[in-house]
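With one protein chain removed, the remaining protein chains of the complex are shown where they sit.
Showing chain A:
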């Protein structure tokens, strides 16, 4: 079972679709959270040091 899953996820097309949906999900989440505003997610903690 694990070997079959490994073969499945090693497929280039699956990898490409995986990446595509990963990027799309991030873009959609950014859009839902911030809309078209030039929002900031707050200052970076380590910029203070």
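Following the convention adopted for this analysis, a residue touches a chain if its C-beta (ideal position, glycine included) is under 8 Å from a C-beta of that chain, and two chains touch if they have at least 3 such contacts; residues count from 1.
What we mean here is this: contacts and distances are computed from a predicted model.
Missing chain, UniProt protein name: "Teichoic acid D-alanyltransferase", from among "Acetolactate synthase", "Sugar ABC transporter ATP-binding protein", "sn-glycerol-3-phosphate transport system permease protein UgpA" or "Teichoic acid D-alanyltransferase". Contacts to the hidden chain, counted on chain A, fall at residues 19, 22-23, 26, 29-30, 33-34, 38-47, 49.
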